[in-house]
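The structure's right below; bear with me while I get my questions together.
Note that this complex is displayed minus one protein chain, with the remaining chains in position.
On to chain A.
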Amino acid sequence: MAGPVSVAAEYLAGSRARAARTVLGQVVLPGEELLLPEQEDAEGPGGAGERPLSLNAGARSRVRVVCGPGLRRCGDRLLVTKCGRLRHKEPGSGSGGGVYWVDSQQKRYVPVKGDHVIGIVTAKSGDIFKVDVGGSEPASLSYLSFEGATKRNRPNVQVGDLIYGQFVVANKDMEPEMVCIDSCGRANGMGVIGQDGLLFKVTLGLIRKLLAPDCEIIQEVGKLYPLEIVFGMNGRIWVKAKTIQQTLILANILEACEHMTSDQRKQIFSRLAES
């Protein structure tokens, strides 16, 4: 039958792997395979176009790239595991092909080492606090991981408090552990978050957008009212302004930022600034 044969040809065409370079900025779907760029042959010291003699004549070496979120290594190709836009960052210095990752929109947080997050203390058992960070397991926080904490001088942390800290241990096999000091022993802004204010949840993509170096939203919000704001990479934002009404307005603006274009946002800000 002609049907299955022609259809079979289409399948193979559809599942052909594409070069990662050509797909940058486009939406990729789980199951697609991407080819890594090949390394260019270095010229020999003689300079007259001498090629280094390779033992394995067939294979050409590929550039070393870092596989970021949403991608997995599959032989010498990259397999896409999440849906989103493919991004690439050139290496700052040195060799290597840079980092490839997939920018996806997600609500669920998975703990990653080094991330700064906002957690809620859910239990106090002996020497450690159990902190809910929005992942699959509560993280553990030792009472000694605060600035200036000693066995005699315990930090004043109660169940229900908000904590801003970073992960020191976060992998798929172990319970995540967080601390409120940096590697030098200083708090550096981490610790128990103060009284009042409002904690609300947004998607992870919005947090990354707001924490990008050149984000105008935060500058515009800062011009509106004086405020204190803490961003957790787990999708949680804590905001505090002078009055409750201002706090609620700020929370609503940040939640809505995800779906507004920049013109709509500027309109809303100008309307608020007038009132």
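In this text, a residue touches a chain if its C-beta (ideal position, glycine included) is under 8 Å from a C-beta of that chain, and two chains touch if they have at least 3 such contacts; residues count from 1.
By definition in this document, contacts and distances are computed from a predicted model.
Between the names "ESCRT-II complex subunit VPS25", "Translation initiation factor eIF2B subunit delta", "Sodium/hydrogen exchanger" or "Exosome complex component RRP46", the one given in UniProt for the chain missing from this structure view is "Exosome complex component RRP46". Here the missing chain is touched by one residue of A:106, A:142 or A:188, and it is A:106.
The omitted chain makes contact with just one of the residues A:35, A:215 or A:268: A:268.
Summary of contacts with the chain left out: across A:36, A:139, A:230 or A:249, the touching residue is A:249.
Against the chain not shown here, chain A presents residues 3-4, 7, 10-11, 14-15, 27, 29-31, 70, 72, 79, 81-85, 104-108, 110, 135-137, 172-173, 205, 248-249, 252-253, 255-256, 258-260, 264, 268, 272.
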